[in-house]
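One chain of protein is taken out of this complex; the other chains stay put.
And now, chain A:
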Amino acid sequence: MDFSIIADSFDLYLSGTWVTLQLVLQSLAIGLLLAVPLAIAQVYGPAWLRWLVFAYGYFFRGTPLLVQTFLLYYGSGQFEWIQQLQQDWTFLKQAYGYALIAFALNTAAYTVEILRGAIATMPKGELEAAKACGMSTPLMLRRIVLPNAFRRALPAYSNEVIFMLHGSSIASIVTIVDITGAARLVNAKYYRPYEAFVTAGLIYLVLTLLTVWLFRQVEKRWFVHLRPLGSKP
């Protein structure tokens, strides 16, 4: 193995890492913003809305992210109105925009499922206490349900974040030069698959371990009230 070619392509991997981080963080943020209202709708909403959210989740959780990305990126070419939109929204001219939309919709579908489970399994006593205190449903959601649900959803959500980090490698198939994209370029240039892909794998591994560590820190903070008395923080 000859890792000097990796040293030569250091900038490429660095910019690739930056693209991956951007793509993952942006899609997670959009996905979470979408998922919170949808999860509330699926527990507290009217039947037709619950059914709609269920159908959305079933579609996005039942099909591969790769095909969803293709559906949006290539599929958009089939419709004239999207091409009209592209005149004004340069965002929709590049692959990045489509990958972002696909990833955000995908992670939102999984996050809805995680949050829905956490909201639906709220201890009944807490809800009754909130009602007895005279809280309206929105106030109860804000003060009682969501803080508790977020806390209990955290371990499952950290898995979803790692899935998204790994899933984002699919962006390299629609021409985006993320970490995997950088590795594919290096492999195409030098035909050195071991060096190229092992380097990419190591970067992902480090990012994964960092994510796990970060969530452990957040969990420590959020679960402070569950720590045994007298134990060190």
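By our rule, a residue touches a chain if its C-beta (ideal position, glycine included) is under 8 Å from a C-beta of that chain, and two chains touch if they have at least 3 such contacts; residues count from 1.
Going forward, contacts and distances are computed from a predicted model.
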| item | value |
| --- | --- |
| Missing subunit (named according to UniProt) among the choices "ABC-2 type transport system ATP-binding protein", "Cytochrome bc1 complex Rieske iron-sulfur subunit", "Amino acid ABC transporter membrane protein 1 (PAAT family)" or "Phenylacetate-CoA oxygenase subunit PaaJ" | "Amino acid ABC transporter membrane protein 1 (PAAT family)" |
| Absent-chain contact - pick from A:L65, A:I114 or A:A130 | A:L65 |
| Contacts of chain A with the absent chain, listed as residue ranges | 58-59, 62-68, 70-71, 74-79, 165-170, 172-173, 180, 183-184, 187, 191, 193-194, 197-198, 200-201, 204-205, 208-209 |
